[in-house]
Every structure is written in structure tokens, then in C-alpha cells.
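Handing you this structure, nothing more for now.
With one protein chain withheld, the remaining protein chains of the complex are depicted in position.
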Amino acid sequence: MCLALPARVVELLPASEGTIDLGGVRKRISLELVTDVQPGDYVIVHVGYALQKLDPAEAERTLALFAESGLTDGTA
Amino acid sequence: MKYIEEFRDGDLARRIATRIRAEARPERSYNLMEFCGGHTHAISRYGIKDLLPGNVNMIHGPGCPVCVLPIGRIDNAIELATKHSAIVCTYADTMRVPASPAAGPPQGGQHPLGGCEPRASRGSGESLSLMKAKARGADIRMVYSAADALRIAQDNPARDVVFFAIGFETTTPPTAIIIRQAQALGLANFTVFCNHVLTPAAITHILESPEVRELGIVPLDGFIGPAHVSTVIGSQPYEYFAEEYQRPVVIAGFEPLDVMQAILMLVRQLNDGRAEVENEFTRAVTREGNEKAKSLVADVFELRRSFEWRGLGEVPYSALRIKESYAAFDAERRFGIAYRSVADNKACECGAILRGVKKPTDCKVFGTVCTPENPIGSCMVSSEGACAAHYTYGRFKDIEVRAA
Partner (left out) sequence: MTKVRSDYVRPVDFKHGRVDMTHGGGGRAMAQLIEELFARAFSNEWLAQGNDNALFTVPAGRMVMATDSHVVSPLEFPGGDIGCLAVHGTINDVAMAGARPLYLAAGFILEEGFPLATLKRIVESMAAASREAGVPVVTGDTKVVEQGKGDGLFITTTGIGVVPPGVEISGDRARAGDCILLSGTIGDHGVAIMSLRENLTFETTIRSDTAALHRLVATMVEAVPSIRCLRDPTRGGLGTTLNEFARQSGVGMLIHESKIPVRAEVNAACEFLGLDPLYVANEGKLIAICPPEDADRLLAAMRAHPLGAKAAIIGKVVADAHGFVQMETSFGGRRVVDWLTGEQLPRIC
């Protein structure tokens, strides 16, 4: 529901915190709710907490699905 | 911004729109409810309706936790600051929600900077909001994160600090975390005023409502499931609706392309006569969701038997309260909060709009008496309420239609 954004983890910090980067803006957030996060991973951030890791393979698959949507038609 | 901009591509949008147009059968209508306020906002902001064929109708659902917060609960939050002198920490979204007329601190008619207190302009007095209460001296502080509220409590040991917790399942895990942290720290001055609500219960309520179930006034063919709530609860809880009510559900990501793809998937399901749960937001949603978050929430909260939702009335098993084991951090227990139900303005059609029975333009006071500047009801207060979204982004279309 709520405003949540995919952001890249750039640094792990003590006490289950981390620094994320979104378009060049950095913020310190909590990684308490996610496990096994490494710098370079993308997470969905909501009110200062990472809620879930983003799966890059699935993201690519979804984008491909969008692109396909027009192609099967023949005429776009 | 990776994983955001690619999902807003205009060319791809037009392709998907062409597909939808090709596959939507002209002899029927497709009435789809997007439950989540964030989706309502996206649909308005990106003008998605412009790209859909006329027989695909989007109905705005009650998935805006600010919109469904009853007046009485806001009154309680204001009371915590005014009567109990607590520092009330809140997300910005709630600041402007209009509550009951002023029951604020008596100022003896004198304004702190000299001169008289302005007289109430209407009968029973100006309706208060957290913002207005703050202007009158209540210590109400806007926070971006639940963790900020905890920090404020640690920085102000001599004051009571209350966190006004709202939101659906997306926002609940952070509240659970700070309550556990407060317990670990042995904080004696920190409590949470819990108003967390549940998505599946709300969807059930809509599907059970007479207009939908028996009378068929609101044709509801399928749902776009919330994006971020689903990252937490997973896709599994929606299987019940698909099964029981024979309506397809497609969980969609937050970006406009996600929404359009989900609409296409729903159209396909309806054409095929299927009623399944499909997941468009596979990059962040799995069937089980976030187990760690779920177990933290289960540790701290339990179901309320019933909770009043603005516009929907009492909804059973739709909200959470803090468990006995964390009673020390429950503001309702500490301050003996008594909830008083307050009726909405008679002209307000928010209830009907939240259930999808009416549109913003069906409301007599929409855009005239009730505007984002002076909201009468909850649908106008939050920027993703159906009325606010329509007013801010779409109302110019109403005029074109009327002029035609």
C-alpha cells in the first residue's frame, strides 16, 4: 500500500542497519526484517526498513513480459 | 533509478494498452477493483485510465489506511497530546485528517501572542486535526520512521512518548520491532497507539457487502492485489478469495507498467473463466512472503474481534492490538483511552466511495465544499484517497465531459 521503493544496499552497518542508495541519495535504514543481504543487493524500503529483497532475475523476466505484450499482436 | 524507471516506460505502456484493447471482449465490461491506495495514486498520476478501453472500469477500494481511520481514533491521538501531555509521534499522512471539533486545551479566549482566540466560525467549532492541535501547542511530531519515535523516547526520558501507529501489513513489522526494542531497553516512557489494520479482512468485507453479494449493484469482477502488503504476507492469503468468491486476483507492483500488466492478466483470467491468484510482482512477492516479518508481528500483536473502519462500519477480525505480554507498551492500556465513535458529516459519501459503490463525482460536496484544502471526509484527506486523487489529477476530465 504504502510508499516503498527498490534501493541498492551499499554498506552493511552494525545493529542490523545498512546504507542504501537510490539515484544518488543515500539513507541509513534497518535491515532487521531481511536476511542474508549483501552490498549490491536491492531491497524494497518502507518507512526506513527493508521489507524484502528484490529478485533481479524476476525483474528482468517481468520487463520481458511487458515487451512481449505488444509483440504477439504483430501490429503495435 | 533502477527498477523504477524501466517500469514507467511510455512505449511499453502503449504496447500493453494495445494488447488490453485487443483482448477485452466488447460485449462485456471488466470491473476491477484496485484495493491499494498506492495503486489508486499511480492510476491517477500516470493517467492510466486514458490508456484503457471504455469497458474496463477501475473501482477504487479502501486500501488507504489514513482514509479508513475513524474520526474517533484521531480524537484519541489528539487527546494523548492535549489531555495527557504526551509527545505524539506520527507519520505525516495523518497530520491533516479532520477529526472532531475542538476539545483542545482551554486558552481562556487569549491567544498566546496576545489578542483573542479566533471565534469558531461554524456552530460547534472548528474541527481539529493533529496539525491544528500542534498549532495550538500540542507536542505532536512528524516522523518518517517508527525508529525515530523510539529515539525521541530515549531522548526525552521525563516525558511520555506515544507512537501513533497506522498502516496495513506493510507498516506493521516496523512497529513490532520497536516495541520489542523498547522492551529490551526497558523504556518506561514509551507506548504505541495501535491502529494497524488487515487487508484480507477488508477485501472480505467488501465482497460480503449487500451491494456486491446480493444486490449486484457493484459489479466486481476481479482485484488488483496490493504490492507491498504482499511482500510481507505473500500471495497465499488471497487464495481464499479467489476460491470462495470466484474472483481472480492479480498482485501488482507499484509502477504503472505493473498495474497495466496486471489489468491485462485479469482480463485474460476473466475471458478464460478462471479465478486464480496470479503474481505480477514476482520480483518482490513470493507465496509465503516475509516469514521473519510475519513471526515478529505474531509475537507482538493479536487480532481485535472488531474494529471500526471509517466508511465501512465495524469489520470483524480486521485490526490488531498489542498482546498482554507487551502491555506496558500499549498506549490504550496506559492512558485508559476510551473510544467514542463519531459519525461522518451527513453529506459525506466516503463510505460509499470506499466500497466502490459511488464515484467521487457522485458526491454532492466533491470539489466544492470538500476539497483537499478543506477536506470533509477521509477520501479527500490522503493524497491517494479516491477523491483527492481524482481532484488533484483527473477532475479536468469531468468538465470536458459535461461540456461535450
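Order of writing sets the chain letters: A and B. Residues in each chain are counted from 1.
In this section, a residue touches a chain if its C-beta (ideal position, glycine included) is under 8 Å from a C-beta of that chain, and two chains touch if they have at least 3 such contacts.
None of these values were measured; they are calculated from a predicted model.
Participant: For the chain that's not shown, point to the residue among B:4, B:328 or B:369 touching it.
Facilitator: Looking across B:4, B:328 or B:369, the contact with the absent chain belongs to B:4.
Participant: Looking at the whole complex, which of B:37, B:222 or B:248 touches the chain that is not displayed?
Facilitator: Checking each option in B:37, B:222 or B:248, the one touching the absent chain turns out to be B:37.
Participant: Out of B:45, B:136, B:180 or B:358, point to the residue that touches the absent chain in the complete complex.
Facilitator: In the complete complex, the chain left out is touched by residue B:45.
Participant: Looking beyond the chains shown, say which of B:34, B:79 or B:148 touches the absent one.
Facilitator: B:148
Participant: State which residues belonging to chain B touch the missing partner chain.
Facilitator: 1, 4, 8, 10, 13-14, 37-38, 44-51, 64-66, 91-93, 95-96, 141-145, 148, 167, 171, 256, 371-373, 382-384, 391-396, 399
Participant: Would you write out the residues of chain A that touch the absent chain, in ascending order?
Facilitator: Counting over the whole complex, chain A touches the hidden chain at residues 1-3, 5, 22-28, 46-47.
Just so it is clear, only the chains that are shown with their structure count from here on.
Participant: Roughly how far is chain A from chain B, going centre to centre by Cα mean, in whole Å?
Facilitator: Measuring from centre to centre gives 23 Å for this pair.
Participant: Which residues of chain B touch chain A in the complex?
Facilitator: Counting only chain B, the residues touching chain A are 1-4, 6-7, 9, 12, 14-16, 18-19, 22, 36-38, 63-65, 91, 144-148, 167-168, 170-171, 173-174, 177, 199, 226-229, 231-232, 253-254, 257-258, 261, 264, 280-285, 290, 292-293, 296.
Participant: Hey, which residues of chain A end up touching chain B in the complex?
Facilitator: 1-6, 8, 22-23, 29-30, 32-35, 42, 44, 46-49, 51-56, 58-59, 61-63, 65-67, 69-73, 76
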